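Note that one protein chain of the assembly has been removed; the remaining protein chains are unaltered in position.
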Amino acid sequence: MTPEHEARETTYVDAIREAIFEEMERDERVFVLGEDIGVYGGAFKVTDGLLAKFGEHRVMDTPLSEAAIVGAAVGSAMMGMRPIAEMQFADFISCAFDMITNYAAKSRYRTGVGVPLVVRGPSGGGVHGGPFHSQNPEAYFAHTPGLKIVQPSTAYDAKGLLKAAIRDDDPVIFFEHKFLYRRVKETLPPGDWVVPIGKAAVRREGRDLSILTYGAMVWTALDAAKTLEAEGIDAEVVDLRTLFPLDEEAILASVGKTNKAIVLHEATRTGGIGAEVAAVIAERCFESLDAPLVRVTAPDTPVPFSPPLEEFFLPNADKVCRAARALAGY
Amino acid sequence: MTPEHEARETTYVDAIREAIFEEMERDERVFVLGEDIGVYGGAFKVTDGLLAKFGEHRVMDTPLSEAAIVGAAVGSAMMGMRPIAEMQFADFISCAFDMITNYAAKSRYRTGVGVPLVVRGPSGGGVHGGPFHSQNPEAYFAHTPGLKIVQPSTAYDAKGLLKAAIRDDDPVIFFEHKFLYRRVKETLPPGDWVVPIGKAAVRREGRDLSILTYGAMVWTALDAAKTLEAEGIDAEVVDLRTLFPLDEEAILASVGKTNKAIVLHEATRTGGIGAEVAAVIAERCFESLDAPLVRVTAPDTPVPFSPPLEEFFLPNADKVCRAARALAGY
Amino acid sequence: MAELAPEQKLELYRFMRLNRTLEEKLVNLYRQGKVVGGLYRSLGQEATSVGTAYALSKGDIVGPLIRNMGSVLVMGFTARDILAQHMARASSPSAGKDCNLHFGTPDTGMVSAIAMLGALVPVMAGIALGARMQKKSLVAMTYIGDGGTSTGAFHEGANFAAVQKLPLVIVAENNGWAYSTPFRRQTAARSLADRAVAYGMPGETVDGNDVLAVFDAARRAVERARTGGGPTLIEAKTYRMKGHAEHDGQSYVPGEELSEWAARDPLERYARVLLAEGTDPSRLHDIDAEIAARVESDARAVEQSPFPAPESAVRGVYAEGVAEVEPAIVRRRW
Partner (left out) sequence: MAELAPEQKLELYRFMRLNRTLEEKLVNLYRQGKVVGGLYRSLGQEATSVGTAYALSKGDIVGPLIRNMGSVLVMGFTARDILAQHMARASSPSAGKDCNLHFGTPDTGMVSAIAMLGALVPVMAGIALGARMQKKSLVAMTYIGDGGTSTGAFHEGANFAAVQKLPLVIVAENNGWAYSTPFRRQTAARSLADRAVAYGMPGETVDGNDVLAVFDAARRAVERARTGGGPTLIEAKTYRMKGHAEHDGQSYVPGEELSEWAARDPLERYARVLLAEGTDPSRLHDIDAEIAARVESDARAVEQSPFPAPESAVRGVYAEGVAEVEPAIVRRRW
């Protein structure tokens, strides 16, 4: 790598665009469809420039119809295409819930016809989007066998996981945390690489307790870990990356080492991904656990709009530290 | 009570009908709407006879439009009515997912306008209904603050919980296990009574382990408990009844006593209600737990159609006993 | 009007008869408790299924609903496939995973419905889209009931197909009822063809009990689709002569309507047309007899065929892997 190349850092959003671009170049079955993704390049400019490069047959602006977007993607996937369907905001995936959970997810099982489909979109709060532009819908899909759910926290993973998702033979729901789009970046290695679906990553090694998390909260956890370090608490941070199916071995390895676990997510508490992580720990880490499990999450409310409300609502490093201290002192 | 009265047992399905009937008599704001619920009396005859008694303004056959059924119910509830919307099969609630999770659930929080709505329908398998007439969708709604989720296991609870749901000022999703409709019955007390939402019930006291469950699986748990009793294992069976919000105190009380917990549900494992129950136990029962938590559930697949497949898929008393033995011997 | 060779005309008859005889056999098996789950009849609607699917060519793809047994047969699936589906056997196209006509793969010319009505419309639009992207000139055809046209999925899929000018034919089967719900409670529209106006799509109403008229309308729509003219909505006016499913005695259906439509039975009517055109009655009798015998022997064969292996319940969810069955504590023998 030239120093020049090294200097150029890629943002999370650019990494996603690169993944789509490269996969479309590599495989002509790959195409994108969604609202305002062509001429406009997408509400967050994720697909900017793709239309010019690949033309409107492979970069398709659709009517305002989430069920039709996913449905048409499903049909074309059954025909052997590799569609990437954008939800303008992940919140609107609710309108395609039936199509995803009943058609896409169950097709292979029922008929043997796989549906290699990616549904992707921006999720998450912290940008004062209010109740309908800030949701974290990932857990809605973790109870539907046949689906896979992914959420990257870094530019590297965004690119590598999206490539893996596009190449996957089954439907993958790919949640991009919009807070990270332009806030995280790194120098990406050249060449063609993927990040495998189903594998977590240890972001920080630690001995005293494990923070199991994903998405934007990985950065919150790392912040908290730094504060905790100064207090003599050595936290391990595990980025789950794939939320369904979970990397149970990685969870066991970490909790088996630290013996204490915090599950951290931005989504609201009850019925979230954290519940499943907790269940895995309760089932499989009984012998190694030295303290109660703790979930640090948003409270059980819609996402409020006004900044002081949203700040109160969202998990942050301070809340993680409070939980970690309680746990470390247990 | 006359002996004659005592002799008359009420089935689960009749209990539901009675609840609707009595609430419609008591409160003229209560009405029912859905597909084929009027003239036909509903696919499972839950609403049979209501049209004749209350007329088509209060017993409304609708077009085949789950989103409109729930949406119209939401609007009328905002106007002060008390709609009961039927999903012909609970599986089709997927088509109203957006309306329930985004409109009904969030209205009070966002605008102060409550939505006293009941969405009810038959869920569950065991009747060879295949992948789309056997689902247990309850967990899909347990991650949406603003909703309540109920599933009765007895005729008494079916009646009392439905009345409570109708009287509740917030949206309640009421899942009826279709396997129980005509299979369980009991003599119901006369008069007007409700079963409060948010309260679990201990169906069998036991000392050795707790089986936390709901719906049709309550009966499976009781069966298993009988078998286990003969083997010297004394199982407690807790019927959760309300799945969101959970009766955490009842869970703590039982697990605090028995120190071992099985969570049992017919729905598939990952991301099910059992995950949340496990999380509550992992968070709050650490001191009292003497063994790993065990989930006995359907495996992570769609509900298969063919009898041997469905039998293999569904939890049953034998599977519960196997888990209980492993746990008792731990 | 459609120009069909005499052999093709007989083939239409054969498919309609097979549709009917097979269903009658299934009713028999149902009463003997040998059909697993419900049984949905298409009595009186055979001409719609058969006539539309017959307008397709090899390579085209159909997305049928549960009342389109005729279409499934036309696409080349056999009585045995359908019997095995209804008896939930290992040899069924879905291997026992799903019921009735819920099966199919694009390469065999058929895409499976799911029970959620309307969902198939966007999916079939996607089939047409995927084919076009691959420069295949195939036509996709799907069905929707009067009830199903009230779903949001139908609307989104039809609108999408029209904007994209996809080679899709939507057959809206207006049989007067959606379960117990009559047409006038389903929509205030005058006809299902009127739904097409909302999509800027050609819409046409055809006598769904006249197989030749149905075929002709379908052929024109298929031709339009294949030549880049985009989707068409065909309303086939017909009648559901039985209840929603076998358990439904359809007490809510006015008797006069039933007898009125019985007089328009599509199979008898078509037989009369063929005879009037000079077909030798023995040809029809032979077809009837052959089908009856064949269905009987197929049914016996399927009855003797095995159910799927229980463990196969946990296979096939993902391209890789098998779902876990046992709880951790049992599985891992802690």
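Letters A, B and C mark the chains as written, and numbering starts fresh at 1 in each.
One rule holds for everything that comes next: a residue touches a chain if its C-beta (ideal position, glycine included) is under 8 Å from a C-beta of that chain, and two chains touch if they have at least 3 such contacts.
Note that the coordinates shown come from a computational prediction; the quantities given were computed from them, not determined experimentally.
Undergrad: Can you pull out the displayed chains that the omitted chain is in contact with?
TA: By the stated touch criterion, the chain not on view contacts A, B, C.
Undergrad: Among B:Gly112, B:Pro190 or B:Gly232, which one touches the chain that has been omitted from the display?
TA: Within the whole complex, the residue contacting the unshown chain is B:Gly112.
Undergrad: Any idea which of C:Tyr199, C:Phe215, C:Tyr239 or C:Trp261 touches the chain not displayed?
TA: In the full complex, the listed residue that touches the missing chain is C:Tyr199.
Undergrad: One chain isn't shown here. Among C:Ala162, C:Val253 or C:Ile291, which residue touches it?
TA: Candidates C:Ala162, C:Val253 or C:Ile291; residue touching the omitted chain: C:Ala162.
Undergrad: Would you write out the residues of chain A that touch the absent chain, in ascending order?
TA: Counting only chain A, the missing chain is touched by 35-36, 39-40, 43, 61-68, 88-89, 91-92, 94-95, 128-133, 269, 291-292, 294-297, 299-302, 304-313, 322-323, 326-327, 330.
Undergrad: Which parts of chain B are in contact with the chain that was left out?
TA: Residues of chain B in contact with the hidden chain: 31, 57-58, 60, 62-63, 65-81, 83, 98-99, 102-103, 106-114, 145-146, 148, 168-170, 283-284.
Undergrad: To test your reading of the contact rule: which positions on chain C touch the chain that is missing from view?
TA: These residues of chain C touch the chain that is not shown: 118, 150-156, 159-160, 162-163, 165, 184-190, 194-195, 197-201, 230.
Definition applied: only the chains that are shown with their structure count from here on.
Undergrad: Taking each chain's centre as the mean of its C-alpha atoms, which one lies nearest the mean of all protein C-alpha atoms here?
TA: The chain sitting closest to the overall C-alpha centre is B.
Undergrad: Taking each chain's centre as the mean of its CA atoms, how far is chain B from chain C in angstrom?
TA: Computed value for the inter-centroid distance: 35 Å.
Undergrad: Where in chain C do residues touch two or more other chains at once?
TA: 94, 97-98, 102, 114, 116, 152-153, 317, 323, 327-329
Undergrad: For chain B, write out the residues touching at least two other chains, lowest number first.
TA: In chain B, residues 91, 94-95, 131-132, 291-292, 294-295, 300-302, 304 touch at least two other chains, as defined above.
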